[in-house]
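Each chain you see keeps its place in the complex, though not every chain is here.
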């Protein structure tokens, strides 16, 4: 029965390896987390299902064109958006069209916390080098500390894409970034309690002032010019982020902003999620590097959190009574918008049930996004 | 071009036969699985039921459980405190929109954003 053999050879049963099974379980776990605990469902569901699709065992390079790494396969075409770094800027466009920068404009000094937290990126970068990764790869790994999925994917598509003798680490880096972003509520609280005294945790802050429409319109324009001149490498990300935000704030392009923050970002999210997931084919994903990347990622989140909090405490030394900053707010500097801001809110309530820090936490939270994009831009110009 | 049965080599017949067979196998298997799924689920539910008790209130989950509405409400009230122009309708809007939240960073940003968008 030659026919039956051929069928069997092609079936998943003939080609399954322990690796496939492990990855399938991971995929199921992601989906479980998303549905059961609502951890980043809009990302974990597509990524999780993508992991399943990518790890159904099939024969590669027999013209079947199923694998995401096989030229001519549908997945491979859709994966180009990740590989060429096209999806992340489009997602930033949508984000800009849905993000309100008011809090950041009204209390600009809190932006510094968003800068401070980026220490996680650079220490992780050094750590990765110490662990033997090449500079370029190390830069991509470091950005995990930016707690920003699209930024991590974009920079790894540029620095750790398997070209000019780097390894293709896009999959592991993306998965690590999103996993830890989902786990922020688990990772941050202990560090926050460790580094702050009860007295600090109960500090109350003045409510931010209201912001005028004009200020909101000017922000994306000045933001672009400033960051663009300092770190042109960040343009693809920040250019689109501020573009989307101007579409929103100009008040004369409402329909474009609506499309950007709805159907457009949804379509890109679906394609990005499922292809990033599928790119974790066991053969490519289950390597010692991946494990190291996950370790480094965890560290970078911890360092970033500590960095934000510590800097807040340092600032307090120079601030007079009444205008002091609640150091918990510093933890929001890692971004992972808006989870870390919510963690701050939650920890603040624990210390003083009537002290709402959410709005204050949003400023470092969002500036953390700008901060890590700038960091990405710098690393790109130095390392590519 | 004429209809020529002799063109039907064994190979093609095999393919047709096996193909049809596999189509059946797949759907028969799906049949068996979903015929028994309810039973399996009940079993799991009973097991899950016990886990629930543990899972229901650990730090993580509880952190997560600050429900969107509550939070939006907080954000709103916080906001109303220093916002200038706002009215009942807006507030309602905010609370309602909580479900439609989204962000590639997190699916909860939008609820927070909405409440801020109010002072536009």
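First chain written, first letter: the chains are A and B, and each begins at residue 1.
The definition used in the following text is that a residue touches a chain if its C-beta (ideal position, glycine included) is under 8 Å from a C-beta of that chain, and two chains touch if they have at least 3 such contacts.
Keep in mind that what you see is a predicted model, and the values were worked out from it rather than measured.
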Per-label copy numbers for the whole complex, where each distinct chain appears once: A x3, B x3
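Just so we're on the same page, only the chains that are shown with their structure count from here on.
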Round to the nearest whole Å and give the separation of the Cα centres of chain A and chain B. 21
For the complex, give me every residue of chain A touching chain B. 2-4, 7, 37-43, 91, 94-95, 98-100, 102-103, 147-150, 181, 185-186, 189, 207-211, 213, 216, 265, 269, 335-339, 341-343, 345-346, 356, 358-359, 362, 369
Counting only contacts in the complex, chain B reaches chain A at residues 11, 14-15, 17-18, 22, 59-61, 63-64, 66, 71, 74-75, 78-79, 81-84, 102-110, 112-113, 116-117, 119-120
